[in-house]
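If you scroll down you'll find the structure; I have some questions about it.
The other protein chains are all here in position, but one chain of the complex has been omitted.
And then chain A:
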Amino acid sequence: AVTAEGAGAAPKGCPKAPLDPDHLYNVLFVGDSHVGKTSFLYRLHADSFNPNLTATVGLDYRIKNLVVDNKCFALRLWDSAGQERYHSVTKQFFRKADGVVLMYDITSQYSFSDVRYWLSCIQEAAEDGVAVLLLGNKTDCAAERQVPVKEGECLAKEHQLMFYECSAASGHNVLESMVSFIRLLKVREDELKKKAEEVPKAPQKKKNCCW
């Protein structure tokens, strides 16, 4: 759950210089074209909705600094073109991602069906155990909803993904989902650090032995 405090403090930005965050994560946005990846990033960045964004060609990026639990996080948000043919271009950037945001459009069953395709792309090209946030966008268009919340939840559960529904147009859950995702990324980072600390112990012992 997102505390009001965490979300409320976040848009104020980092108290420290943005170049010197406590943690830095690369987050890649994927999903079909027109689901709202660029709009989501625009909302996060400018806290407003821009209905005139053009289709992303190739790869774009934004930086967002957020304060969560009194720590400063810098997010490098990579916005990938949704059209399938761009995948050959963006594929190489999956590996650098600490987290992937997989977005679909709740008013498009088609974009939801494609989530499985995108999951296979993540499996194939990203690091094992990369954190994934499944994000159903456009909750403001409730009348045109084609994908029930339940279906999103189920799919997320099945693949052990974090799940939110949001609206880049209204701002609903945009910051909240990012704050939760940051906490997940932090947990993952701590786990990895622990593992990394455990590994070098073995060769050190060896060294002592030889001595």
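Quick note on the criterion: a residue touches a chain if its C-beta (ideal position, glycine included) is under 8 Å from a C-beta of that chain, and two chains touch if they have at least 3 such contacts; residues count from 1.
As a convention for this text, contacts and distances are computed from a predicted model.
Asks: UniProt protein name for the omitted subunit, picking from "Proteasome component C5", "Putative elongation factor 1-delta-like", "TBC1 domain family member 10A" or "Gamma-secretase subunit Aph-1"?
Replies: Missing chain, per its UniProt entry: "TBC1 domain family member 10A".
Asks: Check the options A:Val27, A:Leu44 or A:Ala81 and report the residue that touches the missing chain.
Replies: Among A:Val27, A:Leu44 or A:Ala81, only A:Ala81 touches the chain that is not shown.
Asks: When the complex is taken as a whole, what residues of chain A touch the one chain not shown?
Replies: Counting over the whole complex, chain A touches the hidden chain at residues 19, 33-34, 52-55, 57-61, 63, 76, 81, 83, 85-86, 88-89, 92.
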